[in-house]
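The other protein chains are all here in position, but one chain of the complex has been omitted.
This part shows chain A:
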């Protein structure tokens, strides 16, 4: 069950956003500065699917989004507004119907599927709501999965790299444990370790606390924030948990496929409340 009904902190609802250092940050105004080149740059992106009755469903409409290295961006919106589709496009799992998308300086429209897969493996780390750990494998085996598709060095050193990541998320002692023996929080920490094991420059988290209780969710987000900040990667979180959104320095709301910046959580809360 998602945390959509959680009460956000009052000061957050008032629109005062505090970064870890305590600085107030305006929602959509990027703290890292507009002059810096975007790692991912979406311009007028649309995504349309054809329904069985030949009608077009416009999931995304004219989306403009720039994500820079080191950014922590949150995208909030109600269920079915196109959040996951946007995340899939950002993660090179899906392609826009129109518009341009530049990923690390390269227009993705020109990339072949296999190149996209390689870029995805090398530059993007996914964290899913349902953890999506591979059943039957230990925590370590799950963490090293992305390294199987990495460079020679990553493949041959996978166990050492995997153990190091598990240590970083505080699960070194549970390396040999299978997912079903881990708590929800531990499973998401394993998923975080797996997402970050190839040191991606873009971390995409799809409702990372959606399957966790409030306390565990906060702990997981603390960990994710810390590791993302340490690694200098860009973190894009899709959520309808306002507490999670409040952690981001840059926030957007997605409504009926239209992405727009939002500077207060109150706005987001209102939006989500209507949608919910």
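Keep in mind that, in the parts below, a contact is a pair of C-beta atoms (placed from the backbone, for glycine too) under 8 Å apart; a residue touches a chain by one contact, two chains touch by 3 or more; residues count from 1.
Operating definition for what follows: contacts and distances are computed from a predicted model.
Hidden chain, UniProt protein name from the list "Multicomponent Na+:H+ antiporter subunit B", "ABC transporter permease", "Cytochrome bd terminal oxidase subunit II" or "Serine phosphatase RsbU (Regulator of sigma subunit)": "ABC transporter permease". Of the candidate positions A:96, A:121 or A:162, contact with the hidden chain is made by A:121. For chain A, the residues in touch with the chain missing from this view are 84, 88, 91, 93-94, 113-114, 117-118, 120-122, 126, 128, 132, 134-137, 141, 145-146, 148-152, 155-156, 194, 198.
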